[in-house]
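Heads up, one of the protein chains got dropped from this complex, but the rest are sitting where they should.
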Amino acid sequence: MTADAHAAHHHEDFYVEGGKGIWSWLTTLDHKRIGLMYLWSVLLFFFVGGMLALTIRLELMNPGKDFLTAKQYNEVFTLHGAIMIFLFLIPAIPAALGNFVLPLLLGAKDVAFPRLNLASYYIYVLGGIFMIYAIWMGRVDTGWTFYTPYSVKASSAVIPMVLGVFIIGFSSIFTGLNFIATIHKMRTPGMTWSKMPLFCWGMYATSLIQVLATPVLGITLVLLTMEKVWHIGLFDPERGGDPVLFQHFFWFYSHPAVYIMILPGMAVISEVIPTFSQKHIFGYKAIGFSSVAIAILGFLVWGHHMFVATQSQLASIIFSAITYLIGIPSAIKVFNWLATMYKGSVQLKTPMLYALSFIFLFTIGGLTGIFLACLAVDIHLTDTYFVVAHFHYVMMGGNAIGFLAGLHYWWPKMFGRMYNEKLAQIACALVFIGFNGTFLPQFVMGSRGMPRRYYDYLPEFHTMHMLSTMGSWVLALGFFLMAGYLLASLRVGAKAADNPWLGLTLEWQTASPPPLHNFEKQPIPKVGPYDYGYPVHEPKRVPGLGGKEIVHGTGD
Amino acid sequence: MLSHILLSPWAPFMPPAKSDFAGSLDTLYGFIWWTMAFFFVIIVFLLFYLPYKYRRGDKPTLTPRITHNLALELTWSGIPALLIIVIAFWGFNLFVKAYVPPGGDVTEINVTGKQWAWSFEHKDGTVIPGELHVPVGRPVKLVMSSTDVIHSFFIPDFRVKSDVVPGRYSSIWFTPKEVGDHQVFCTEYCGDSHSAMLATVHVVTEEQYKETLENGGLPKEAPPAQRGALIYQRAGCVTCHTVDGVRLVGPTFKGIFGRTEQLVGGGSLTVDENYIRESILQPQAKIVAGFEGQQMPSFQGVLNDRQIGWIIEYLKTLK
Partner (left out) sequence: MAQEINRLPVTHGAHHEEEHSPFLQHHFASMDQQFEAGKLGMWIFLVTEVLLFGGLFGGYALMFSYHPAAFHEGHHHLDVKLGAINTVILIFSSLTMALAVRAAQTSNKQALIKYLIITFACACGFLVVKYFEYSHKIHEGLLPGTYYHYIHQTTPSDPHIGTYFAFYFMMTGVHGLHVIAGMSAIAWVLWRSLKGHFDRNYHAPVEITGLYWHLVDLIWIYLFPLLYLVR
């Protein structure tokens, strides 16, 4: 099969076919190139955000002042949050990986609106520039949440920061809009909704949130800017406004945004696990629908950020109840992934190791979420390091680890090169150990009462902070190793096969890297994306891709 | 060290439970903790066992085509759902209790948060900054508000917390079980010295409580300068003004008395009793050059004339 595909090549890969030179990249309408431009951009911002994180941990290693003043510390954690969330976590999987693989998975030549796609990238860059300008102006120390009235009184550098986030919001909206239209209208003939790979379902759910929630954030930030410029009296209690109203507006977006961050991670895992188990995904419909369920429920829980923010008790009870509901589709997914491995043929390559790390970390993130959903317990735990640890387990253990799983899974497809497997596994282990080392102690000190966003702390928390900081060094070591072998693979990596992991989804049925228009001819999915193996009651090999060719496929 | 962290094996990592509510909350927390630990162990076991048991040999083998199993899926959705319902109702019930004080003999204390200190006004009008004195064994209700940005009042040992919002009142209540001291944190980010916005709860006997109110929360026989030093700590002056010459948000107090300061907008003055008093009550009246734009809050209504007098005596001692 693979040999045939090579023989039938009429086209060079998209790196060649799309033209050479910087201009051919900057003006490209090819979803693959736009995806790669996003990829390098989000990685750059991930590096910046990561260095800020290390700075935070280093300062917190000992109580009192180490090398930052309180002001500087507050600016650093604000930038860490804002950069990681708006410039890395939100675009990482949809805009970078999703842009590259979604049309391939659907058997399409491109996304529905290639020009809008390129525009969304430049809007993202423009938003990033605004945020960098704000950093250069200095004194953005509001936290990434921009809570009023603090942000109203804070320095005017908050305005370019907020406008930067506003602009990036449009980039996110355009990506979401593009993906919804692409999924609805661009599927190759024969790919029905129920034959769509789960990554596409995850992208669909994510896009719905991006489209429905982001405009509200946009207008909220405009209102905040107007409050700072015109003093309109909406959020400022000194002028008859309501500071808690801002929190409602803000979390109406930013809570769904949490699912913009976690659903794509889940989507990647749902691809990686069946492939590396060579087994049909367990509960396709349950996973697909639970993504959409999470997306919808995600809109109804914003108030759980405000259980102690003087909102009415009845509102808190309702928000809490709906929050628990989200636990159920999340639990279903975890059990489905586990069940997929049952009687599988499991190969522990790097993407699979990241997928397993994801399940471990996301499980901790999810289970600790139950503590925070529980109203009475949340009184004690909210605004402590327990929350910090919880959302890092979900955001980083979920989104970032899911992103790394996807990055390693699709790296051969994107660059046509294999990375060094052994180094990759070592890096994965370092990231796993370092991550837990950094954030497990934070649960402990959070329960003990250590508040978040503290520059200084009581001596009783010293041991835990010390452990956490040392964990962050292991984590950083893992990431630097990863940067090393990934970049090296671009030069010295072995040439990747078209289908190195023996996947059934359509991106593996074309060359690595794919030609400009993705496929030599319109791909027709003969079998479903997960039709590995044979029917339980019918121990025969199914024809086509499902059985025989898997066994004899050109492996790694 | 672990024994220090694991005070209670039922509620791991929680601080000592020092109020009635804290005890009942820990029961719920422990129930969730062990339930979640149970699920975690199952999931992690499967996470290691399945990839090991079904590991691939040299070549991938054909795998059975198991697409779903309704009974199994209903089981693993249903059991967590039932447990969650238990946790939810238990949580609702305690939550309502946490914010609705019992009727009867409740000691009400007004709490004011401002950048970056707490002050406590007792029923007889005594204002004590930085130190909350409460009588043991009786319900205490705190009625809280902020004069600038949002703060949050958190006593870990009592498991109570509420945001303190400008322009509205919020309240918490607790019944301290025994005499002792407890830490208060501000848990809503409020600016530069957020992490220094601390206070102490002193749970004292009924007699000591009365005595404390009579003395304004200060030692009975202490000289004025020593009292001033305490107020300097408790009223939060310390969060912006050092006494060792280091510059923070505001000018250092080291050698301040009698110092000649350049003012914003030209002119200079020598720091004397009247300037100190004015700067405490109307901080924006005369600002020392180099500190433009710093919003020191007024202490009008927080510190009375006697207390300001003690602070002046204290500043005189800082050479």
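Every chain is named by a letter (A and B) in the order it is written, and numbering of its residues begins at 1.
Basically, a residue touches a chain if its C-beta (ideal position, glycine included) is under 8 Å from a C-beta of that chain, and two chains touch if they have at least 3 such contacts.
On a predicted model such as this, the values are computed, not experimentally measured, just so you know.
S.K.: Let's see if you follow the contact definition: name the visible chains touching the chain that is missing.
M.R.: Over the full assembly, the chain not pictured touches A.
S.K.: Just one of A:Ala70, A:Val140 or A:Val211 touches the chain that is missing; which is it?
M.R.: A:Val211
S.K.: Among A:Leu234, A:Val301, A:Ala405 or A:Val444, exactly one should touch the missing chain; which is it?
M.R.: A:Leu234
S.K.: Quick one: say which of A:Glu17, A:Asp242 or A:Glu460 touches the chain that got left out.
M.R.: Answer from the full complex: A:Asp242 touches the omitted chain.
S.K.: Among A:Tyr122, A:Trp193 or A:Phe480, which one is in touch with the chain left out?
M.R.: A:Trp193
S.K.: Which of A:Ile180, A:Cys200, A:Leu381 or A:Met482 touches the chain that is not shown?
M.R.: Touches the omitted chain: A:Ile180.
S.K.: Give the residue, chosen from A:Leu26, A:Leu44, A:Ile219 or A:Ala315, that touches the chain omitted from the document.
M.R.: Checking the options A:Leu26, A:Leu44, A:Ile219 or A:Ala315, the one contacting the hidden chain is A:Ile219.
S.K.: May I ask you to list the residues on chain A that touch the chain which is not drawn?
M.R.: Here the touching residues of chain A are 108-114, 116, 173, 176-178, 180-182, 184-190, 192-194, 211-216, 218-220, 222-223, 226-227, 230-234, 239-242, 245, 249, 517, 522.
We adopt the following convention: only the chains that are shown with their structure count from here on.
S.K.: Just curious, how far off is chain B from chain A if you go by their C-alpha centres, in Å?
M.R.: The answer is 34 Å.
S.K.: Given the complex with chain B, which residues does chain A contribute to the contact?
M.R.: By the definition above, chain A touches chain B via 70-71, 74, 141, 143, 147, 149-150, 153, 237-238, 242-244, 277-286, 307-310, 313, 316-317, 320-321, 324, 327-328, 331-332, 334-336, 338-339, 341-348, 352, 356, 359-360, 363-364, 367-368, 370-371, 373-377, 379-380, 382-384, 443-444, 447-449, 451-458, 463, 502, 531-536, 541, 547, 550-551, 555.
S.K.: Mind listing the chain B positions that touch chain A in their complex?
M.R.: On the chain B side, the touching residues are 1, 5, 12-15, 25, 28-29, 32-33, 36, 39-40, 43-44, 46-47, 50-51, 54-56, 59-69, 72-73, 76-77, 80-81, 84, 87-88, 90-99, 148-150, 152, 154, 156-157, 159-163, 165-168, 170, 183, 185-196, 295.
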